[in-house]
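Read the structure below first, then the notes.
Certain chains of the assembly are absent from this excerpt, and the rest are unmoved.
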Amino acid sequence: MDTINGADTVWVLISAALVMLMTPAVGLFYGGMVRKKNVLAIITQSFIVLALISIQWILFGYSLAFGPDAGGHGLIGGLQWIGLNGVGAAPDPNYAPTIPASVFMIYQAMFAIITPVLITGAFADRMKFSTFIVFTLLWTTIVYDPIAHWVWGTGGWLRELGVLDFAGGLVVHISAGLAALAAAIIIGKRIGFKSENMAPHNVPMTILGGILLWFGWFGFNAGSALTAGSLAANAFIVTNTSAAAGALSWMAISWKHGGKPNALGIVTGGVAGLAAITPASGFVGPLWAIVIGAGAGLLCYFAMHFKNKKTNIDDSLDVFACHGVGSAWGVIATGIFASEAINSAGVNGLIFGNYVLIQSQIIAVIATGLYSLVVTAIILKVLDATMGLRVTDNEEIEGLDITQHGEKAYV
Amino acid sequence: MKKIEAIIRSEKLGDIKNALAVAGFIGLTTYEVKGRGRQKGIMLQYRTQEYRVDMLAKTKIELVVDDPDVEKVVEIICKSGQTGNIGDGKIFILPIEEIIRVRTGERGKGAI
């Protein structure tokens, strides 16, 4: 019988609180970037996902993602744990042997919550609120829960393949990033895209969101150690380091290329660095974190630049370029820089002579990305045909705050 | 009586306001506007993009004065508001037919 460790329990509980804070932080991060008439709409989306998935998770989401594998194919969890049946004070040795299973469950709930919130940046300023609610429920159930099972669930096929994803590069960021790409394409461009000035209405709000994200990400990554010790410490340190390196590399490249070191860009670089280190944070050391973070800043910068210059896709707040690209890099970088010296439960990466890990990492990126892209597209097409995805043109012009929520943000 | 509307650089408001007060012109009303003229806009940045904003922040001053004072006021605004660079702004003179003080109902010059 495993026994509960108080320090580990505190660590995961407080980490859960930190990750919870990240969800509305995404709302603020995005909210500052949209136009004044749509700020409440996007913040409300983050808030309502928090409410909705909190309930979905305890009713059946947790069981689908982490429950005993259904059928043994490693595709989805069974329904044994619906309504948190059997998820209580006793630890679950498959996931976290030193804390109550309920603590692991609520910590994981926060990941399931934040993931669909990331997507909202793709269809900012034009999504119908009622459809959004249905989309969130479907997406979390059909896309998120299975992917979480593949990568983290007992018997999940990617887990069995030896894929390493410490804190959700695949599960959270790839899945949201590719869903965002699908969503941006299917919902179509905002009215006025590339012709009207759509400058951020409140940059300090975005920065505040970015600050809270950086802060909460300590819980996201270091909490994923699930114990309070040197592994958590390593994750904490590399998280901070990669965020810093991402902010600096973005600043440097944007200064050289084009213009001035803008605040929004620097914060974006920090978030790119955070997204990239997420899968790697329990497997790489601080010096490699500089490489990962700096690489993320550069890659996301050029991905955004490419999107703006060469495509007509209106991924409004660049969810794909930031989270999709950033974390694809991070998952692959894990295959390169992972070290058993950092985490004895991990394996060595390419630079330590292991050619196997990087292969499964690449497979995992493709599998999760493709699954999310395709299934998200199907969900959206169905919703478009039934409820309608998009508000009317008049509503879009008047703004979502008034037309969807009957409110104005500021007097 | 005339109404003088001046669109000026916002950073010159303090000087103009003070110069007017010194010359005895206390009453005035101001608000913030955006203007486009010969002055080229500013380049702003949004992540990887640059975009030009052609409307620049300016301040508008409005004051109603007696006819003989118009020239004096115009001169003060020009003098205190000049930097010599494009974008210093414009002054427009409009006719006023009547002026009433809300508090007393008083009319004409006395109400200025």
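The letters A and B name the chains in turn, as written, and every chain counts its residues from 1.
Operating definition for what follows: a contact is a pair of C-beta atoms (placed from the backbone, for glycine too) under 8 Å apart; a residue touches a chain by one contact, two chains touch by 3 or more.
This is a predicted model, so every value here is computed, not measured.
The assembly described by this file has a subunit formula of A x3, B x3.
The definition used in the following text is that only the chains that are shown with their structure count from here on.
The part of chain B that touches chain A in the complex is made up of residues 43-51, 53. Within the complex formed with chain B, the residues of chain A that make contact are 197, 199-200, 254, 258-260, 262, 264-265, 268, 301, 304-305, 308, 318.
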